[in-house]
Each structure stands twice: as structure tokens, then as C-alpha cells.
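With one protein chain removed, the remaining protein chains of the complex are shown where they sit.
Right, chain A next:
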Amino acid sequence: MSSHEPPTPVRLVPLPPFKPDLYERAWQSVPHPTLPLLATTHQKSVTVFSLSTLSAHSSLTNGHERSVRSATWQPNLPPHKLCLITGSFDSSAGLWRWEDEGQGGGDSLEVEMTGGAKEDSEEKDWELIVVLEGHDSEIKSVAFSPSGQYVATCSRDKSVWIWEDVGASEDDEWETIAVLSEHDGDVKSVAWCPDTNRSGRGRYSSDVLASASYDDTVRIWREDEDGEWACVAVLEGHKGTVWGVQWEPKPKTDRFPRLLTWSADRTVRIWTLKEEEDEPEGTARHTFGRLGGIPNTMRRSLKEEWNCTAILPTAHTRDIYSATWSPATGRVASTGSDGVIAIYGEESVDANGAGGATTEDEATAELDGDVLMSNGHSENKPEASKQWKLLSTTPNAHGPYEINHVTWCKRYDTGCAPEKRGIEEMLVTTGDDGIVRPWQIS
């Protein structure tokens, strides 16, 4: 969708929920990066749903002693192999594999997914291979890096751990390569920057991790040339627990992906990296005392400057538990304790208004001191001509219940025209009522 179109009215139409109903709080539903599968965490297990049949495909049980809070799919596997990592309140992360051994060929899984779940393939095919242990308390979030090389886990113990599979190709020998302990509170969520064919930056490699915390901040982490992971930025502005963070999936220009964060303070914010070429000489704002003896050129590469460049229009009255940024349309959806699903779009502003006008929300943010007083002036020119607009709100999306998660997801169900399957997007919400519900956008 072009960002030059006028604001379009957006309506959410509920589709029949996934079967079966889970009847108990479900935390999160994670779409597979390429296959028509969705993993929903609830109680001590994960139910994998088929996006073709909108019914259960398989489940992961008996691996955790306490609730499974989060799950992540290993990317870049052949289509007959599946791998999930689960993060649990029991302080461990489980690595599970599912292999379609009986039928060998790569297309059998596909057949099963499109033709409906076969009874004999349930449950027994998921095997818990490795338990990643080390955190002192509940794991809140797990995330595979885009290449599948790394996994990040985070916990109430205030730390983020990065794990790497150092074994031979099929061996699953996972080692901790970094323990990042700079947050002052529970780390609620971790997210890897998508692989957008970026090269490294300065002395850092291309992998970038963001973490959101109970300490109200977001931190950005990179690996330096010595293999050491370091915090390169602290994003301050939220006035409550930052429940989550997501990277911009597909930036329109070659600029660095922006960050989306959402919080108990009922705001959704967007943060933008101040790219190096814009940086003035003699960067006096980098006041890192211990680096005093290092020349400016090098000092600049150590830290990044991230600014809050937008606060999305107010749509929620309680904690925002989840938000999602569409790779296809660039739209953002958010949900939370108030049971509202809100959808926002980034719209072009009339050329006449682009010079001085800021949105009401940006103005508020400026008054709060959260956003640099720079919109509409030189340094953030590309953003100044765009504004986030609230396109729709859907109250009571799960009746009276809280909604814990929302995600954009491709459609593969029979209600979608065959030529649009795998292309058309829907939203999927996951609630305290144990319902996992797809929504058509019209």
C-alpha cells in the first residue's frame, strides 16, 4: 500500500476462532516464518495450529514445570523439519524438534497442513531435545536471530542471555555466548533486528538485539569485533514497564529499521536511529567519562543515538501488552488489558502542513521532554512529512477478557481466495479466555 493514499477506513471482521478452544489463559501466538503454522503458548504447553484448517496441528507437552510464556520458530529449516524454542516460568528454555521422518519427502508436511491434521501425527512427533538452563527466574521471552545462528532469552532475573549452536550441523550443542545484565528490572521482551542485508556498523557485526524492561527502558545490543556484546543505546521515555519491542520489518528506504515499543504507560512509541552521516562533527553529547582518552572517531562508533520520533495516537486505557508492525502494509496494531484492538497507519501529510505542524501527540511528547524539538526542522526531515493516524479501534475483541497478544499473519484458510493465500494478511489475537482469533481486515 502506498503511503500517499488518503486515510482509508479500516474494519476488523472476526473470523471463526482456531479450534479447539484452549479454555484457559493463552499468552502468545507466533506465526512460522514461512509455513502455514501458528504456535500458541498456554499453561505448560504449546499448541501448534494449522493456518490452513484453523485447527490444531500438534502440541508440545510435558517439557516444562510451569507456564510457557513465549516461543520462537527456528528460521531457514527445510520444510519437513520444525524447531521451536519455548521460554517458561520454570526458568528454562526448551528446544523442540519435529521431523516428518516417516514420509521422508519435503512435501509431506505441506500435504498434512493443507489436508487437515492427521490423528497419528499428533504430539508424538515433537521431541524435547535440549533444555537451556541458566536463568535464575522466569523466562519472559525467547527469540531466534534472523539467520537462526543465535537465540536470545530474557528473564525476571534482569538479564538477557544469548545462546549459539556450536555443534556440528545436526548436533544441538548450545552454549551461552553472552549474559547481558545492565537492565535494572525484569526483562520483558527481546527482539532481533530483521536481516535487511545491512552490513555491520563501525566495529560492530550486523546482528542487533533490542530488549524491553520493567525498568521502563529499552536497550540495544551489538556484538563488537572481539565477539563481545555491548549495550550501544538506552531508550528512555516510557513511564511504565515496556512490555515489548519489535523492529520495523521492511523499511521503505535504505535507512536503518525503526523500533516499535509498547508499555504499561498506555503508549506505543516509535524510535529512530540517528544515522551516522547526519551526525555533526565533535559530538559533544557523547559524554562517556571512561572513554575520555579515545579519539572522537572511535567514540562515535561505541554508542548510538536513538530518538523517540513518534507517539502513536492514544487508543488504550490500560496496559498495552502487545503490538505488531506489518511487513506488507506498514500498519501497526496494538492490544492489551482493555481488550481493544487498535490499528494505526503512517500517512503522508499535506505538503503545506509539513513545514511546521506537528501532531497533537508529538506536541504532547515535546512538552513532556520525550521527543526532540526537531520535527519539521532539519534533522528528522524524512519523518516530518508523515504522521501516524488511528485507523480503527475494536473494543471487546475478546468480550470482557484481556488480550495478551496480537500479530499480523498470512492467510492460508479456505475463506481466503486461493490466489491470495500466503499473501493476504490477517490479525491474530490471543486472550485470557483461551481463544485464538483471526481477524479479516476490510
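Here is the rule we go by: contacts are C-beta pairs under 8 Å (C-beta built on N, C-alpha and C of every residue); 3 or more make two chains touch, one makes a residue touch a chain; residues count from 1.
By our rule, contacts and distances are computed from a predicted model.
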item	value
Identity of the absent chain, which is to be given by its UniProt protein name, from "DNA replication complex GINS protein PSF3", "E2 ubiquitin-conjugating enzyme", "Signal recognition particle receptor subunit alpha homolog" or "MIP18 family-like domain-containing protein"	"MIP18 family-like domain-containing protein"
Residue in contact with the excluded chain [from A:57, A:135, A:158 or A:188]	A:188
Candidate in contact with the missing chain, chosen from A:214, A:306 or A:344	A:214
Which of A:9, A:227, A:400 or A:418 contacts the chain that the document leaves out	A:400
Contact with the hidden chain (one of A:138, A:157 or A:207)	A:138
Interface with the undisplayed chain - residues on chain A	25, 66-67, 69, 89, 138, 140, 156, 186, 188, 214, 241, 264, 317-319, 321, 337-339, 395-396, 399-402, 432-433
